[in-house]
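Only one protein chain is missing; all other protein chains are in place.
Read from first to last, the chains carry the letters A and B; within each, the first residue is number 1.
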């Protein structure tokens, strides 16, 4: 597939300079771009790269003298990072899934598959499931009984959608994602050692756990519109009510949402983050990679947590946090700088306590 | 499916009040319950919810005046959390897997499938594998050669059971779980930099690794009775002996057990926890979410580790721990409170070292 510079500029709402009819087949970094590539030179630091590569057209930084850079055509964009979204959406061929339902797929006769859907090899769609119009479901995915998936979903290979899960429009699931596994919820006939430890805040506790008895998950998972779930991520169903993910929230790879968790709207949960059961995450929350959030707490709107943060208690809206346990980011960074200075501090205090011996050493 | 209040009370070993013949179709939180739902109002705080919802029957707290709450029937339970196990087991419909072996499944002629088993679409069962009676295996699962799985297993979609793995009765595997991947074990012809670094405890070490050579995993995985493994969790086979999980232990989603690991009985390993190779975990150990345990150590019976704990050394039985590196929970929480006070402490010590300048500032 080829794209003219004029078409690309139009898609980005940007201005084209030079030969708007020049066409490219893809995008590349300036130094490795060939004559068929659109070079991405959105910063002056790429000027040298442009001269090393062979691009004839580029997206350039505001103010660039594209002709002096040896280009035949150029596009200027005000916010380069945002332009990447339009450009890559235009050029992404998406996965090849043949239209219609592959002969090998097992689609229950009571299931409904929307118009224009593309269902790949070895897909299983269970009884009474409903798949929206224009949905694309790649090989080996399974959609269990009574699940509902909105229009224009893109479900990659090997994704598992559990029974009764309800998902909105334009859902994207990367390979291996699991939506609707059973929650991890076990109870003992008598109060368990863990329950006691929580109250004792770390005091030794004596009782022994009896065998764990399973609490089954009768609830489901409800996912809003425009949600994306990363590769091999897992979302457990709720116990009674549903585990929920709000509109436009995005989960990266290997993310775990426990039972009854509520994630608000417009959140980003980066790779390997985990949210324990019944915790509620506000709107526009951004959790970096490997963040952990304990169970049964609230994380306010607009919280930003740096990579690796372990959130052990309720966090007010707007807080920018880091660390284990989570603190205000600046506070944790200062603390970690201070850790390095502790040996000297102990030394100083020892000297202050023993002024005479200090004087002796100084001799 | 419908359940009478009398039947539910009997299943819970609890007492029914009012119309024991009243039937419900499911359970719900009080405020959102409809007339066909059993409301779960096990705490006085739910009284208001009951008046907002439309439930005619509820499980109520001990001492509740169910008639004054407008109910037609009620069940009183002594330990509400434990009652959830009986109630949800009764009401869980489980996954729909048609009885018998689906026409698309590939079952090796030398494999044995027990009586009453239900094998879903696109399941693969390898040579000489043995599947117990009443087992349910959902779509896309694979059971490799010579694996043995006990009676009444529930294996969800896309689960991978490797060659020669042996699993007891009533096993539950959530979607995407992998039991019997190869261990992660590599060696260099000469002593590697990592081996040196371990001994040098962080001193710079000079030697360079040669290329890593693979140690294959000849061992298998042995899993006891009543074990559950979460979605997309992974358990590696042992090098020579077996990696082991004891009876009644439960693993949450995205948990990793390295080669040769031994997990005792009645353990709970929460989401994203990882145990490195050859470590031995005692009985009744509870590891919170994202806990990490280094290789080749022992964790004693009844240890409880809070979320995110990184256990870098042997831990005695009964310890309640938190932090990185793991400490007694109270000790780590105190340490983290002290981190916040460090800037002031440095200030104080500076002042003590320079009494004159302090006096100047005080003027």
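Going forward, a residue touches a chain if its C-beta (ideal position, glycine included) is under 8 Å from a C-beta of that chain, and two chains touch if they have at least 3 such contacts.
All values derive from a computational prediction rather than experimental measurement.
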Options A:6, A:121 or A:300, residue touching the unrepresented chain: A:121
For chain A, the residues touching the chain missing from this view: 26-29, 32, 40, 79, 81-82, 84-85, 88-89, 91-93, 95-96, 102, 104, 120-122, 138-140, 156-158, 172, 174-176, 226, 228, 230-232, 248, 250, 252-254, 266, 268, 270-272, 284, 286, 288-290, 302, 304, 306-308, 318-324, 328-331, 333, 336, 339-340, 342-343, 345-346, 349, 352-353
Touch list for chain B against the chain that is not drawn: 104, 106, 122, 124, 126-127, 140, 142, 144-145, 158, 160, 162-163, 176, 178, 181-182, 184-190, 193-194, 197, 200-205, 208-209, 211-218, 232-234, 236, 239-241, 254, 256, 258, 272, 274, 276, 290, 292, 294, 310, 312, 324-325, 327, 331-332, 334-335, 338-339, 341-342, 345, 348-349, 352
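Criterion: only the chains that are shown with their structure count from here on.
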Cα-centroid distance, chain A relative to chain B, in whole angstrom: 23
